[in-house]
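Excluded from the complex is one protein chain; the other protein chains are retained at their positions.
Now for subunit A:
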Amino acid sequence: MVTPGPTRPDRRTFLRITAGAAVVLPLAACSSDAGADTVRIAYQQFGSGTNLKDWLSASAKTFTAAHPGLSVELVPIVAAENDYFTKNELLMSSPRTSADVVYEDSFIMLSDVGAGYLRPLDAHIKTWDHWGDVVKASREAFTAEDGHVYGAPQTTDTRALFYHRDVFEEAGLPSTWEPTSWDDILEAARAIKDSDSEAAPLFIFSGKAQGEKASMQGFEMLLYGTTSRLYDEDTKKWVLGSQGFVDSLSLLRMIFEEELTLPVSQHLDPNISESIYSTMIPEGKLGILLDGSWITRNWAEGSPGEWPEWTEKVGLAKMPTKDGQDPGTLTLAGGWGLTIPQHCRDEDAAWAFIEAATSTENSLAFAIADNHITVRKDVAAKKEYQEYAPSVEFFTDLLATAYYRPALPAYPEVSAAIQEAMEAVMSDAADPKKAAADYDAAVTDIVGAENVQEESR
């Protein structure tokens, strides 16, 4: 033995260490999860965006400063929207994998309450400084059918009409447009069609290929402008035979019949929104678009479709009710917030984290970085918030007349039935009355005859 000094470990030792590590590491990974003094936060990681992560990391700092004995572990769930719901639900269903705080969409929250994945937070909400700051519609969206509150609302989005000023000028329409009824919208669309402009007059997302966009940005923006609703909150039944449903489909039928929109084939192209945002609107090939507050992100500085002139070229108008009846305009809103899963290990610590994350400063920084609409009056009152983007004030004000979807477990299927009704009238496969009757039959099928009622007029 000439070299007793520290040499490279021999093959046998190496194998022993590797084998040992292979056995121990997964176990170690499991046990780190189990640390009760760690609050685990699940959130969606989509694309290269880090806004959510940045917000939660900043919140974690605030939280650990106030609670030195506790630590925070961020659990990014890498997925697009629908897959995020599914993955998150699968994690929440087991105590071994569940996080302690989850970032949830109000769209799916009621279904998760129905599944027993979430804890009611009423006791904490009572002591929360900001519940009173949350706008009414959003407070309702986070309150389940059982009357309990299941989350702390944080962000939202709202919907309105975008119109192209150059197209309007060519058609002899005013540069500041404020339609007060569906007829005003139709008139403007007809004027564009009759003008020399080559632009398609109007686009409303319709049909199954557009998925939830068609139901929310499209159909429900019409329906909630009538006196009809999809679901009766008081009787807890789905509404059938509604006049508003037929009226909304009739408006769609008229738009297609009079060719006030793009051809049906383009409506059924699942990727049409890309070309609307990237070429049609910037190049003035579309007059009016009914869409959501976030689409201006496509034109923001540093984005692939950068278009600094959009603030001059694109006007914003609130969506009017059918005949201009009260409240005059409306919007549909969808929102995200923080919830606590059933299998949370330390509810008080989890709530303490939520309080830290929803402080005015953390919420403000997140809203600005994420370019979203806040649901909180304290955040909306901040000057930095009002000025961070040209359209933010307009879309925040819309929340006063906002509705949320009846996001019950059956909603995704009901929504698909709405899209099928739209598709039937678009392609003239059925008239609005027949399409509405087919929808009624489909809904009865989905939720059962005991959960539906005829509209009372």
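A few points about this structure:
Basically, a residue touches a chain if its C-beta (ideal position, glycine included) is under 8 Å from a C-beta of that chain, and two chains touch if they have at least 3 such contacts; residues count from 1.
One rule holds in what follows: contacts and distances are computed from a predicted model.
One chain of the assembly is not displayed; among "cytochrome-c oxidase", "Sugar ABC transporter permease", "LutB/LldF family L-lactate oxidation iron-sulfur protein" or "Cysteine desulfurase IscS", its UniProt protein name is "Sugar ABC transporter permease".
Across the entire complex, the residue among A:D184, A:D232, A:E413 or A:E455 in touch with the chain not shown is A:E413. Check A:S278, A:N371 or A:S427 against the missing chain and you find that the one touching it is A:S427.
As for the chain not pictured, it touches subunit A at residues 82, 85-86, 89-90, 93, 108, 111-112, 114-117, 207-209, 264-266, 268-271, 408-410, 412-413, 416, 420, 423-424, 427, 429.
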